[in-house]
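Every protein chain except one is present and positioned as in the full complex.
Coming up: chain A.
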Amino acid sequence: MECVLGISCNDFVILASDMTNAHSILVNKQDEDKMFKLSDRLLMAVTGESGDTTQFAEYIEKNIQLYKMRNGYELSPPAAANFTRRNLADSLRSRSPYMVNFLLAGYSERTGPELYWMDYLASMIKTPFATHGYGGMFSIGIMDRYYRPDLTEEEAYDILKKCVAEIQKRLIINLPNFQVKVLDKNGIRALNVIKSQNLTA
C-alpha cells in the first residue's frame, strides 16, 4: 500500500514517499513523514509494518550518531548501508524480525551520491533508481524510460511527478500526497509535496 521512490544522479539523490498512514481500511493521516534523517548526509525512506519502521529507523539513526560521537567522523554511505543491512540480517533469524523495506540515500565527498535498495529479507543493492510497494511497480518503468545520470534536480522532480501521476491513475488505493526530499553536498532539503490536485492542474 505504501510507496517510496528514489533516483540517484551525478550530484544528488532524490527520494519520494507517500504520506498516507492507514490501518486496514481507515486512513489515520495524509501528511505522515516516512523519511528519517540518519545524519546530515544520510536519508532513509521506510515502508513496512507499522512500529517496526520507526523502531528500526531510529535504532539505526542512533547508532550512526554514536559512531560519530565516538570517532569524530561520520560513517560513509556504503559503510552505513552495510551496517544497516547487517542489523536487518541479524534480526531476520531472531525472535522478532523487522518487517521493513526501505531506500537509503547517502552523500559523501569520497563516494558522491548513492542510493541503496533494501528489503525485509536484508537483500541490498546499490542502484541508480529504485522503488518499493505496488506504486513502485508502475513507476519503475517510467524511471527506466526517462532516467539519465546527468539529470538536473528539476528534471528528476518531473520524473517523480510522472510516476506519482501514474500511481494515482492506476493504483486502486488512493495515495494523494507524496513528500519529496533531495540530498546533495549541501545536505538534506525538502521540495514541494506532490499533491494530486497539483497534478491534474
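The rule we apply is simple: a residue touches a chain if its C-beta (ideal position, glycine included) is under 8 Å from a C-beta of that chain, and two chains touch if they have at least 3 such contacts; residues count from 1.
The definition used in the following text is that contacts and distances are computed from a predicted model.
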Practice prompt. Quick one: find the hidden chain's UniProt protein name among "Proteasome subunit beta", "Cell cycle control protein 50C", "GATA amidotransferase" or "V-type proton ATPase subunit".
Written response: "Proteasome subunit beta"
Response to the item:
Touch with the missing chain holds, among A:83, A:134 or A:147, for A:83
Response to the item:
Filtering A:23, A:95 or A:110 for touch with the omitted chain leaves A:110
Practice prompt. Write the list of chain A residues that the hidden chain touches.
Written response: 71, 73, 75-76, 78-79, 81-83, 86, 110
